[in-house]
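Here the complex is missing one protein chain, while the rest keep their positions.
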């Protein structure tokens, strides 16, 4: 059995498993019924490492979570791959998957926004720049959002804002920790002021989450910029990043033009942010699931002590499904 | 009638006025029954301005609130003078005036601490490095503390900590705004760890005041350093300073020795602090009473709107006396 | 007809030329009877004027919004309040002059006023960084928001900024987090917050002091996710399509009102508020009083809920 078949098989199994479990509105996540979506680099037999230029088997790269075996460079992965990497096998169910972008401003630049949306869906294999859902990480329930950079640069328009907001609301309802994996160029200009206001909307939802004292872990990945960094991404109780990811508010070029000087090479890297007190830790993708799992455990065990008598603390995926 | 007689007369009048008003535990503030205490500079006929070296009539200087008429340099004034400048004529009553320092560590350096205390009382005319009490500022009640730098460099030992703490507790009890006028070299070494802990004690009291949403204005005057700056002085809702006052945590010399470089001339001045975002405003002594009065009004009028029907908002000193 | 030393914008130039002609002709014709020509010119002037100002394009409004003589927050504060006690600093290392904050009074009530403040000349703009705040400015604002909540002061923010400053130190000091925290904490305030876009509402840098119960816009102000120039550069791949971008982005007060983002448009005098700051400020004051009055009927929890619900509904999408 080739690797591709293996993946396909595995996904079909998951899909079956999920279908049996779900009887409510939430439908099974796209990932589970379609073959993995690859960008041009990853789908050819060989890929060149962005970090060290070495040639890598794409299949091997994929198996290795997108990490280069030579230099550990963290290549971008799709939202679906990320979800697969982080959640327990088969234990993720997408919510609010039927929210689609519109063209509220009737926006046209060199090309109509409507066309861009269609192209983005086709090239990214995703319906918008984010996937949200409920799943488990080492048997602990979690509300998870993962941004899809391939979809118009992971830009935040009304759909991204709405999906994140609903995910947070769901987390509050179900007392779940929230994890958001960011990767974005910022706000989506084509939706004008409406996209700007999604910064306020998501932050306002996080204010409620904060008051509810629920954990929010923000994971920053290559690249995270603009209105996304300047709203939900920087509001984590714990903020972590993958190594070498570029993160900032303004783009490097804009800053260089403004201040008329060259910026240091490591400027706006995860390492720079750590040095400048902006993030809690840099976590390698290979340790990410364990890290998140342990943080969730550490942040829930004191509270759960009181409710110990009520039995085990573990979240079964079946319990979660009932909530969706 | 000479100026000195005028002052004396005025004080006696105040004392009489106060005595008539008070029938409770609080006793009349020292200021009202003793002649004003002058340091060497102020009590001679002429004084040399610290700011511009011009010669000034000390009597005129005093009348001018300690400000040089040539360069506006703000000369240090005693706690009693400060109280007189800020509160309404005759409307200040000292509280907790019968708390005296002891020598808990039996401390002796080149001289016993006990001797230093006696000398300090003699040279400063004050019983400790602070005077606290209740008064009115333009008919608005206020809990006021004024530090006396002449008393062992305004250092904070157990008495200063206790008096400030009690004043804050009184303010909470009587729903009064708090004003603390700082002038201090820091903690009083001769009381060792006990003096250090006064930083925690006063800050803890301010935490309660904060929760009670009562206004606290901190006025920094030449000089304010060390454990005083690093506790109650920097915790004002509003923090203001007199012009050119030197304020900081570590002393200039210590820093120069540590970093082995000369410090900028304006380092640790009020102007430097304003530039560096540490204080709200620099207020000239001649405008200080009006400034404080207006801030108190601004901070009380929204709340009092609700209680408008209950009649006037003004605090009579008689009301205050009943609380002491 | 006198332009009060107002610097004309490009589209106003015909008007200024006409005005000059009339004035010249008038002084010449005092003693000969050539009144008819002047009368005609005056009629022409009025026609041109109403046509120009009736048909302002979005990019024209951008120009008015950025007019160097446009009133700034401190001008409005000065015109609407008898009191102004500025409060300075973030308490941790800097006083950012691109953001001003302090106490004002409206109807005997204390208000926390915050504004993004541009400079009037080069020197002042160096100090105020052309109205582009640093993280420390946003943190100063946050401190003052908390202060306002503690003492039950409604908050009014006056917004006129090209955006948050894109600089090295700004990034090093976490501009993103400073803005994000303001968004979150503004959403949670239990005192009324009213924001007024008085000039340029520049993206996240404006929103960071603009999460409010009521958002008002002056008639000729604009509010956008990105500057027309920036949008042009990115989407049109040229800097010359700013006018097109300004159209496409829907950034005028009228657009935002129609999109349901803002609550009220404050009228300006013909040509813009800089022709008569006093009049505009009085209209603004009336509106502020009205909204303050309305919001004063709500409990603290209701005020917070009102704001959060307002924000919650923003966004257009299709749900199937």
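For reference, chains read A, B and C in written order, and residue numbers begin at 1 within each chain.
Assume a residue touches a chain if its C-beta (ideal position, glycine included) is under 8 Å from a C-beta of that chain, and two chains touch if they have at least 3 such contacts.
Quick caveat: nothing in here was measured; it's all calculated off a predicted structure.
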### Task
Just list which of the chains on display the missing one touches.
A, B, C
### Task
Based on the whole complex, identify which of C:49, C:66 or C:91 touches the chain you can't see.
C:91
### Among C:19, C:110, C:161 or C:174, the residue in touch with the chain that has been omitted
C:174
## Note on the structure
Sole touch to the unshown chain from B:67, B:120, B:206 or B:270: residue B:206
### Task
For the chain that got dropped from the picture, name the residues of subunit A it touches.
210, 213, 215, 237-238, 274-281, 294-295, 298-299, 301-303, 305
#### Entry: Touch residues of subunit C, complete complex, unshown partner
91-93, 135, 139, 172-174, 177-178
## Note on the structure
In the full complex, subunit B touches the hidden chain through residues 98-102, 104-105, 107-110, 158-159, 161-162, 165, 187, 189-201, 203-208, 210-211, 226-227, 229-235, 248-251, 254-255, 258-259, 261, 263, 267-268, 276-278
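Assume only the chains that are shown with their structure count from here on.
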### Query
By mean C-alpha coordinates, which chain is most distant from subunit A?
B
### Query
Just by CA atoms, which chain is the most central one?
C
### Summary
subunit A to subunit C, mean C-alpha position gap in Å, rounds to 36
